[in-house]
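Notes for the one structure printed next.
Of the protein chains in this complex, one is absent; all others appear in place.
Right, chain A next:
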Amino acid sequence: MDVGQMQRQWIDYTKSLFLEGFLDGQFLQLQQLQDENNPDFVVEVVSLFFEDSERLLKDLTFALNQNGVDFKKVDAHVHQLKGSSSSIGAQRVKNACIAFRNFCEEQNTDACLRCLQQVKQEYCLVKNKLETLFGLEQQIVAAGGSIPTELSFSG
């Protein structure tokens, strides 16, 4: 595959992530913040998100499996996860967190456990997608090309 083909593949893959709702406009913002002064900004922020999320999901699993569930604590964790997913544009994770918080308010353990499953699923999906995207970027750079900066949605 030549650089041009790789770049087109990157563009198509990125577009699909938006069309399928995995990412929203905030991710575009992150890409725009990347420049010569911050050349690895997106990867840096997304890596922070992965670390943060994995810790939170672990804490949530622990908290929901206690005998007396502390819903305030559970809600606090979900709030964090909602915030960080929103900051990077991980739309489906964010939406799953919003639903989760509603059940925390109702103090419904079973529903919360289901929500946790949902959030874990969405997290795994977006993690996979982003890792694939970064892999494509590495290939482009290794072949001497540069990551496209324009994504037109007209075509």
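Quick note on the criterion: a residue touches a chain if its C-beta (ideal position, glycine included) is under 8 Å from a C-beta of that chain, and two chains touch if they have at least 3 such contacts; residues count from 1.
Simple rule for what comes next: contacts and distances are computed from a predicted model.
Chemist: When one chain of this assembly is omitted, its UniProt record names it as which of these: "histidine kinase", "Two-component response regulator", "Mediator of RNA polymerase II transcription subunit 21" or "Cytoplasmic tRNA 2-thiolation protein 2"?
Modeler: Of the names offered in "histidine kinase", "Two-component response regulator", "Mediator of RNA polymerase II transcription subunit 21" or "Cytoplasmic tRNA 2-thiolation protein 2", the one UniProt assigns to the missing chain is "histidine kinase".
Chemist: Looking at the whole complex, which of A:A76, A:A99, A:L125 or A:A143 touches the chain that is not displayed?
Modeler: A:A76
Chemist: Of the listed residues A:L23, A:L60, A:V74 or A:I88, which contacts the missing chain in the full complex?
Modeler: Of all options in A:L23, A:L60, A:V74 or A:I88, contact with the hidden chain holds for A:I88.
Chemist: Identify the residues of chain A touching the omitted chain, counting contacts across the whole complex.
Modeler: 26, 29-30, 32-33, 35, 37-38, 41, 44-45, 48-49, 51-52, 76, 79-80, 82-84, 86-88
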